[in-house]
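The structure's right below; bear with me while I get my questions together.
A single protein chain has been omitted; all remaining protein chains appear in their positions.
We call the chains A, B and C, going by the order they appear; numbering starts again at 1 in every chain.
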Amino acid sequence: MKDKKVPLLEMRNISKDFSGNQVLNDINFSIEKGEILGLVGENGAGKSTLMKILFGMDEIRDTGGYGGKVIIKGKEVNFTSPQDALEKGVGMVHQEFSLLPDFSAAENIVLNREPIKYSIVSELFGDRMHTLNREEIDAIAKVAINRLGINLDITMKVSSMPVGHKQFTEIARELSKDVLGETNPIELLVLDEPTAVLSEKEADSLLIAMRKLSEQGISMIFISHRLNEIIDVCDTMMVMRDGLIIKHIPIDGVKVQDIARWMVGREVSNKAKPRKFDYNNIETILDIKNLWVDMPGETARDISLEVKKGEILGIGGMAGQGKLGIPNGVMGLYTAGGTVFFEGSELKLNDPRALLDAGLAFVSEDRRGVGLLLDESLEWNIAFTAMQVQDKYLKKYLKGFMTWRDSKAIEKVTHEYIDQLEIKCTSSKQKAKELSGGNQQKICLAKAFALEPKLLFVSEPTRGIDIGAKSLVLNALRKYNRELGTTIVIISSELEELRAISDRIAIVTDGRIEGILEASKPSEDFGLLMIGQKVEEAI
Amino acid sequence: MKKITFKSIKKLIANNLVTVLFLVICGFGIPLSGYSANFLISGIIVRISRNSFLILSLLIPIMAGMGLNFGMVLGAMAGQIGLIFVTDWNIVGIPAMVLAIIISIPISILLGQLCGRILNKAKGREMVTAYILGFFMNGVYQLVVLYGMGSIIPIKNTSLVLPRGYGIRNTVNLIGIRQSLDSIFNLSIFGIKIPLMTFIVIGVVCVFIVWFRKTKLGQDMRAVGQDMDVAAAAGIQVEHTRIVSIVISTVVAGIGMIIYLQNIGTLNTYNSHTQIGMFSVAAILVGGASVSKANIGNVFLGVILFHLMFIVSPMAGKNLIGQAQLGEYFRVFVSYGVITMSLVLYEMRKKRENLVNAEKLKDDQGDSNEN
Amino acid sequence: MENIKLADKIKSFAHDFGWPRIIIALFLLSLFIMAPFVGVNINTSLSDTFNRFGMNCIMVLAMVPMIHSGCGLNFGLPLGIIAGLLGATLSLEFNFVGGQSFLMAMAFATPFAVLFGWAYGKLLNRVKGGEMMIATYVGFSSVAFMCMMWLLLPFTNPTMVWGYTGKGLRTTISTEGYYLHVLNDFLAIRIGEHFVFPTGMVLFFAVFALGIWAFLHSKKGTAMTAVGSNSVFARASGIDIDKTRILSVILSTWLGAMGILVYQQSFGFIQLYMGPFFMALPAVSAILIGGASVNKASITNVIVGTFLFQGILTMTPSVMNSVIQTDMSEVIRIVVSNGMILYALTRKTEATR
Partner (left out) sequence: MKINKRFYIRVTAMGLIILFAILMAFLGKQHTILIDNKNIEINGVELKALQIVEFQVDKQPALELAKRDRLKTLVQGQTHTFIITYADENWEEFVLEKKLKVPFSEDMLIFSIPAFINDIEDVDNYLKPFIIKTIN
């Protein structure tokens, strides 16, 4: 099927940097007509940036454009927007659905491109007064659905559809765009983790549909973390890491273990000497049994985990696999079930106050949404939780009836942390929203430190902050653990960082603990755990 | 035929609690008030012909996700201004009504544009903003009518103007147009006068609404009403579509006000439009409409039930406790109570829908935990 | 270099003080300047403004707790006013006189205010995000409900009951002989024969304002501010969101009850039935004129806002009439008051979550 002629899409020495750090450097690859290319890589390896360049998203243009050429069928091309890319036959299917619940499948497929019947009124009041041509809408929808080779009732409302059918409706919408003849036929379809939300059976029918499309000459870029799907459906495969293409080879003969090694394999640059942590005879401070957490996008299904007193436990895993669910569930921010023992006594779930009283603290991954009072001063942000939970920084009158904010004490503690964590700000009265990402993260840390917790959950502490702030935050955490013996549970999607600071790392995949390894273990083992391949347990 | 289990009846009642409540109130009220069926039916017929055009103007903004358009008061003002000019030029009969409508349409379009733009700036709290905008424009309306007309805007007919030389009187006698639409050809079936022409006009606007849903603009509005981001991603001009929905609603409200006033016969210039918003919203809610979903059936059911309660309660109050005044307050209380209840039910149902998704998720995990 | 910095300072001051507020302040100032030229006695209008300030400021203060806790503008103020009316009528029923009747009215009103506030708060907690519209209609339906109650409740005090039937309350009841001007005359300062400063009322307000200011500095008060500013943050810090919001609603309703009592003692009449129907809008627009937004309000906003709003209400009838011989004050009141609310609602501040 793959005749050797001008490749459908070719990307020649593509490079991109976001304010200093190099995200993509010298990317070269090409796709033939009807070929399915599997694109694999850790979060932050540069996959989504590459796709954004292909689709000419504003995000790229606003941050200084990109180097290199994008060539389609031999002609260099520079799309101005996803709509423009679509005109040239390059479609994209996102992970989250952009479908209207109360519209039928057919109406969703032709949204804003509905075929119309002329009505005289439009002469007066503009084109949108034409009436819809119902029959043609159904016809187009049927054609698009048939190309996917699945049977789907196009009159059914999307809201009452199973998840798989929603995915097919979304893909059918991209395909239907050329049936109308408005755009030249779809030649390249990018599928961004389409199977992430599908069940096994639904994923298989999607893969079959993809095979059918490729026989019709449509080439596809299939981004997924489920490596076995990649092996089943793709013709060739490309592994990306730290903005580089590590491997670009045909799929036959490749095993899952190889992919995992390429995805993750790089030497551990652990400057700090890894301390020997004797796990056997140290008592467990936190014991989680069959925890499930209903956090949208990060659902934890059945987590059982023991955290030893005084250790730094890392929790890693791919995005969306549920690792963030653990801290949010334990701390009561999202409904959770199961049993959690802290220092022997059982904790009441779904009640943040009980957790805080017991001596746990949590630095949320959603700095702006959960972690900060953006319109209030730094003093408030740092002193608030400690004041509410442990009545710190309050002057008490009439035996506790009249409490009064002790502004001097608040100011003192704020300045303490400003110096300790080197927070760059004009004054302690400055509003939190005026600080940089890195400094905001330090404020969240200071808020948790002010509680002097026995156990500290830290979630994605270094996401989206500059390198300097990163090392400072990690050092502060390490210092707190070494000097005050605070047990730290750090959740991060950057494996590198976890291995630098944690004693051991638990990998969460598909809502369960896949395995727990010593930090010093080779990264390939972690890679395998991430894609759900068992590794002989270290402990 | 779906087996009507107890559960489905309970679900039916739960969904349109407000309508059922009104059936109960009218059920008790009618016998208590002692009105004859004939009197009630003719009263309802008059009210349907008078109010339904106005209430129909609420349908399109609901479809476009703007909630209950309290800003229809702006359309009522435009209609009244049209009537004032027509009365001043001493024009009567159907031609006068048509002329008043033609005058009111550009004013309604202008006010609708203004209202639409303001509501676009207050996304998420359209209803309270439209409500306050109604009050604000009432001030501007008074500025124009109480001070502008006669001084800046020439008003020839002295019987319209206040003794001080400018500003329109509080009540304007619309004798020229009174009942002109209603009395074109009305047949009376065993004693009840049915204004056929008015019903035909109402029928026309219903056909327009049904046809409008089938147009591209109608489809865009439904899309914007459900999810603005998805609509925008598909390339629909969300802001423009929302403004158009408000403009149409204001124009229809303007025409509706003219029909309402021709039925009543007199225009009290400064407060007849203030109550219209509240009564129309209460009526459509009683008909079973919600903030996000409404159809023509809700309008007519609502008009019948709401106004039945309105006619019946003073007399019922009088017979029950010997205080007509009580019945008077009772119907005001029920009208406001109905709006409060349906707004609360709508918000709670919206919250429950989000919860249901979470529930579904939990169940999936529940069984996945077992295996 | 100097004047550039000055210009920036003015521009930044103007920006956060908000253009509409500046226009209104200048408009009021011009009214005060024009007054003497048009034969309006400055003293009387000033004392009139202070009097009206005293009458309304507690009802405007009632807005602060709910705005702080993120429940939005309290369009349901009539609920608090009804609690106050019940307190007043009960105090008159038991024939308390003078200062004592005012205290008893407050005492009677408090349980109602707490009960209504609690139920109202619970309701608002179930409709987070849609509070303002529902508050408006809770206010209206409770006023309409009370209209029925005023007819049915067994009151007997002859000054309050309808003359001929002897049952059901009059629409307006005079507080003559009960707590009329109880606060106004309390160490009132008279300068010349025109100017009277109602120290009692202003002191009364000062006590309440201080109370709220102190509360906002307390642990619970800080928690309330956090709930208003970012409720997820507050929840993560172990605060019971719903309980805090209900507390703020109870506080607002109670202040509304106290506010109407102060209003009556100066106004001289208790207005029942449809009296409190439109009382929420002036209070809401006053605090917005003072600089508050939909989720941020301070005591200074209350003072500045009430003074500006009431100043306009007193000055426009007298000054404007003599300037352009027409009573435009009603129109101006509507436009300014509702214009302000509209301005606040269309600001970019995120809607009450």
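In the analysis below, contacts are C-beta pairs under 8 Å (C-beta built on N, C-alpha and C of every residue); 3 or more make two chains touch, one makes a residue touch a chain.
This is a predicted model, so every value here is computed, not measured.
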Query raised in the report: Where does the absent chain touch, in terms of which shown chains it meets?
Result: A, B
Report summary line: Touch assignment to the omitted chain, from B:I91, B:V144 or B:M341, lands on B:I91
**Report entry** Missing-partner contacts on chain A, residue numbers
**Finding:** 123-124
Query raised in the report: Of the residues in chain B, which ones touch the absent chain?
Result: 86, 89-96, 98-99, 102-103, 176
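Note that in this section only the chains that are shown with their structure count from here on.
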Requested in this report: Measure off the straight-line distance from the CA centroid of chain A to the CA centroid of chain B, and report it in whole Å.
Outcome: 47
Requested in this report: Write out the stretch or stretches of chain B touching chain C in their complex.
Outcome: 118, 121-125, 127-129, 131-133, 135-136, 138-140, 142-143, 146-147, 164, 321, 323, 325-326, 329-330, 332-333, 335-337, 339-340, 343-344, 346-348, 351
Report summary line: The chain C residues in contact with chain B across the complex are 75, 123, 126-130, 132-134, 136-138, 140-141, 144-145, 147-148, 151-152, 168, 273, 281, 326, 328, 330-335, 338-339, 341-342, 345-346, 351
**Report entry** Complex contact set, residues of chain B against chain A
**Finding:** 211, 214-217, 219-220, 222-223, 226-227, 229-231, 233-236, 358, 361-362, 365-366, 368-369
